[in-house]
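Here it is, the structure, as structure tokens.
Just one protein chain is left out here, and the rest sit where they should.
Right after this comes chain A.
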């Protein structure tokens, strides 16, 4: 089988290469006459007379000229593909002092006198304004001359200025989401250009999933594109928060309100039981650290919880984001793309000249108290804090392909916890450059530096004093307080407030992230239709995580005199990733067929290096372990190396039927010895039915497309787990050796096979856009950590490809524009996604937990016949009096995966005023509130458990009816409500525009559960570390509310 695939691959490669080779076969007589009498010339330093001869062959027209004219001996270079004869002659006119006239089958050549030629070489400046369909300025639209490859970008007012040779007759305007417009130039040098909305955005060009640029209509899958203008409107603190309302078919939930909290991102369910469902992130083609998981080495303030590496991706210099959600769309990304790909493209400059904008966001953050059980908890743990963010953006460029952009940001968020225990300070700089090197090479680069530092409060898993556990879970009883916080006398309240205040003050948990990312790319276009692109870059992220526990803190929180137990625990986690990618793309057309051939290779190498250094018995006040009586350290290293080659052929027929074929082969040292190259094939079809001749143009349907595909994508096993090892440690001053991991020579990536079909339809002048699709994704070689057989002598679980996981569902999204007048536009968007997740086969291994505590308390578990990460705990049954009669241990208490979710959004424009709101919802999932369970145990509440049971057994059965503390977690959360106003001053000499905004983040929550369904300990260190579905709410902070004003000046 493997040999066959290799042969097919080679044949495929040969086809593409022969295609490319043919184009370059005859360097001297370098032409191919293809079709429609269009001219193809790829000539370098050829005599003009020879050029004429070649054109004659392709055009069936003969040049008429005086044979001793000196220009005939001049050598010229020309590079055109599929150009009309007229266009080719214009190009030659620009090179030589001659003019042409076409008469029937002859081309008359005339020498121009010096003064006339001079005027031909003169340039003219065209100015203009580009507006969208609502007459709003089209900011950042491309205005360019195609044949000369020069262009500019419109500014904040939609204005542009471009200087071009007077011979140029045509300008092209493109703008994301709008139809490409060709403007024929006359004598008028001031243009007003209005763009039309693109039908279904199918002509939009995307890169993600394709290696190089391809228009959406040629693809058999959805690619979500988010424009800069959409990103800039919402003042979000992190990119996943921002994307949560922008991606119609993905669900993004932040699992807590603390800075650095991880998010659960799932698009097509959970296809892995060992790896988080976070997609891979690229910035300008370079893979980013997306270690959305717990650190392998414990300790530090992230102890027991994961810290997100997505939280520190800068957001202020982004041009657009593309997202594909797995399946065939991600096949070209190979072995670890089963969860989808998010690709971020940064800005690389703007229109001619120099633009600057400064902005500030300021406001107040307040705690979300909706889910607090005791009103007094707010008084004990929370306060309102200030939020400030400042941005400086500079950009510019010129007509010759040079561009630059710079963005610098400073954020200071004091957070909502007393003593600023969750304050966040972030500083980031990003730059982007583009430049043309000669005629054929374009260079682009970006540099990003981020410093993100934040405080972390102790989370529920850390043991000892935890603010929320102490208050909301009733644990204050243990320290002798009345734990019914709302029944406290003023004196009792004062006493507990003093205690909590000091406990919070004495905490010292700090995380500091430094991140540097760069992407460098060279694009080489030796002739029209062919592009070779090399992209290389690195992402280097260092996370320093420090927890200081002083004797004073321990004395206070344990209420005993603690001496000599002060400690500092540091964990440094360094991620270093290199990405190298070479991509060749060739586009060509013959007759009714068009071909886009892509061949590429990618190499990435990720290194995760963790170092823990800890000092115990340390004096209070010390900030380093230098003075510790005992110092211990530990180290963890993991390196992933993956190399892949991909080939893709996209075939179009009459620009309405497209076939998309591709395969990627990956090799990786983390595969077992018995495992060779892993292949990921795909096949897809896209049919634009509305482009068929029989399709009536008068229909209310503007465009109609059917698409379907089949493809594979993978998830990589971690590095080195395939090998059988001996582990070492120290013990009583000697070295010890013992069994490490058992190893697995058959270890390979888990592969998710997806088939999908869908329809995209655009109605009523594109005011209704509807997209629906069904997918079935099956992960057959799912990697499960198989617990060791006790008699084997191994104590470490080993990964085996034994599981099978299925996800299937519908993805539906609609955009509606019910109102569209000159001044007013109302746009609505809604998405509906269904999901059915099932562990079809667990390969006979015992159910295992991916999250939670011990098997007798509460866990989220993977078990055959159930959804991944269902809640398992003790199920209690009660008699008619309400007394517990039986307990069934380890019972199914509900799934943590919703069966319905989506986004709702509204956008209302009135002249320069914009109102927007958006929300997320989910239905069908459950979660357990361990806070409630503790509250019952500690006698802090009387609800939930029948009084008769309390009278009979007290709280001794607290763990025997966990079902009582498990609730449905349906929710509708309004994420953002905002208002924006653009003020355009009459005198634009100094300030071109001012943008004023008011935004409320997380204003409203409607939930079926009494607790926050999102505030779950997804990153808990318990369980397997990676895969996480949430489901247990315990001592976790909810995301705070933010009331923010913004002011932006464009100069």
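Just so we're on the same page, a contact is a pair of C-beta atoms (placed from the backbone, for glycine too) under 8 Å apart; a residue touches a chain by one contact, two chains touch by 3 or more; residues count from 1.
Note that in this section contacts and distances are computed from a predicted model.
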item: Complex member absent from the view - protein name from UniProt, among "Tetratricopeptide repeat protein", "Aldehyde dehydrogenase", "Branched-chain amino acid ABC transporter permease" or "RNA polymerase sigma factor"; value: "Tetratricopeptide repeat protein"
item: Residue among A:356, A:542 or A:582 that touches the chain left out of view; value: A:582
item: Absent-chain contact - pick from A:94, A:778, A:855 or A:912; value: A:855
item: Chain not shown: contacting residue from A:64, A:629, A:700 or A:983; value: A:629
item: Touching the absent chain when the full complex is considered, from A:165, A:396, A:788 or A:924; value: A:788
item: Touching residue (missing chain; options A:354, A:738 or A:1006); value: A:738
item: Hidden partner chain, residues of chain A it touches; value: 463-464, 478, 534, 536, 554, 558-560, 564-565, 578, 580, 582, 603, 605, 616-617, 629-630, 632, 637, 639-641, 643, 669, 719-720, 723-732, 734-740, 787-795, 844-846, 853-857, 889-890, 937, 956, 958-959
